[in-house]
Structures are given as C-alpha cells and as structure tokens.
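Presenting chain A:
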Amino acid sequence: MQMTEFKPKIVAFCCNWCSYAGADLAGNNRLNYPAEVKIIRVPCSCRVNPMFILRAFQRGADGVILCGCHPGDCHYTSGNYYTRRRMALLFSMLNFLGIEKERTRVEWVSAAEGAKFAATMNDFVAQITALGENKRLEDLRCKK
Partner candidate 1 sequence: MNTEALIPVVGVITDIRIDTPDIKTFRVVTPDGKKAFDHKPGQCAMLSIPGVGEAMFSITSSPTNTEYMEFSIKKCGCVTEWLHAAEVGQQITIRGPYGNPFPVDDAFAGKNMLFIAGGVGLAPLRSVINYVRHYRDRYGKVDIVYGSRSKDDLLDYDEILHEWMTDDGIDVHLTIDREQEGWDGHVGFVPNYVKELGFDTDKVAVLCGPPIMIKFTLAGLQELGFDKTQVYTTLELRMKCGIGKCGRCNVGSKYVCKDGPVFRCDELDELPDEY
Partner candidate 2 sequence: MQKVTREILLAKAAELLAAGTVNRVLGWKAGEFTYDVTPALFTTAAELEKDFVYGPFSGANFSKYLVKETRRDEGKVLVFLKPCDTYSFNQLLTEHRFDRERVYAVGIPCDGMADIQRIKDQAGDGVSGVECDGDNLIVHTLYDGDKTLAMADCLAERCVNCKSKKHVAYDELIGETGDVIDSHRFDEVEKLEKMTEDERFAFWQNELSRCIRCNACRDVCPACTCEKCVFGNPNSGVENKAISDSFEEKMFHVIRAFHVAGRCTDCGECSRVCPQNIPLHLLNRKFIRDIDNFYDEYQAGAEVGQRAPLVNYKQEDLEPSEAVERSGNNA
C-alpha cells in the first residue's frame, strides 16, 4: 500500500458567517490541519449545490466537506436546515450508487469553534487518506 504517498485533494465549502470564521479562528490560534484542505467561501451552506460536490469529485477531489452554522444559528435563519435535508438525501443517494459514504461530510462549525474546525479537518483528511483515491466518481479525462 502506498498510503504515505497518497495526498488527497479535499474541498471544503464553508459558510461565510460561521465556518469560514471558524477556520480563520483556527488560523489565529495556529491550530494545524493538513494543507490538502482548500476552503471555498460561500455565503451560506445552503448555497452549495449538489452539482458543486459532484463537480469537485469529477475534477479530482477525493473528499468534499461542507461546513455551516449549527442548526438554529444560521445567519439567514433557515439556510442550513435546507442544507441538512439536501445533503442527507444526496449522501444517501451517492452511497446507494456505491460511492463510499466517508467521502462526503457535513459538519456544523461555529465562528467560535476554531479548535473544532481544525480537529474536523484533521479527522476528515485522515479518513480520506485511509480510504484512498476517489475512483468511483472520477472523470478520467480530467486526470489526463
């Protein structure tokens, strides 16, 4: 196994008001997490279209994580409630198609939870690293 060689690509969608601020706080507190995680800022987790997640896998991502405000704390009051439903159904469907359920995750991270952000990312990267390369949702053309 070439576990040590494999550097996963991880896309993290973070809502502007909680999780992106949480990531900033992790930075402020110099809490390390792997550089494989790249954050995309969205106004709210509810902005994340399932198409973006599939797009990330197509383009070579090995894991996609979506972070938003805790339910009940959404800056827009209800955005993350919709996210929760959409992603629950999407993840179940992807798994139904045989896509490893570990590849996708939703995590609620508040602006105060810098430590949780770092811990979550460490955990997620470890999980994806253990899982290996995304083969089931890859687009070979992109890797050429």
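On how the list was made: all candidates are chains of the complex that A comes from, given by their letters.
Definition applied: a contact is a pair of C-beta atoms (placed from the backbone, for glycine too) under 8 Å apart; a residue touches a chain by one contact, two chains touch by 3 or more; residues count from 1.
Treat the numbers as computed from the prediction; the structure is a model and nothing was measured.
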item	value
Numbered candidate touching chain A, per complex, among 1 or 2	2
Touching residues on chain A, where the partner in the complex is candidate 2	50-51, 54-55, 57-58, 71-72, 78, 81-82, 84-101, 104-106, 136-141
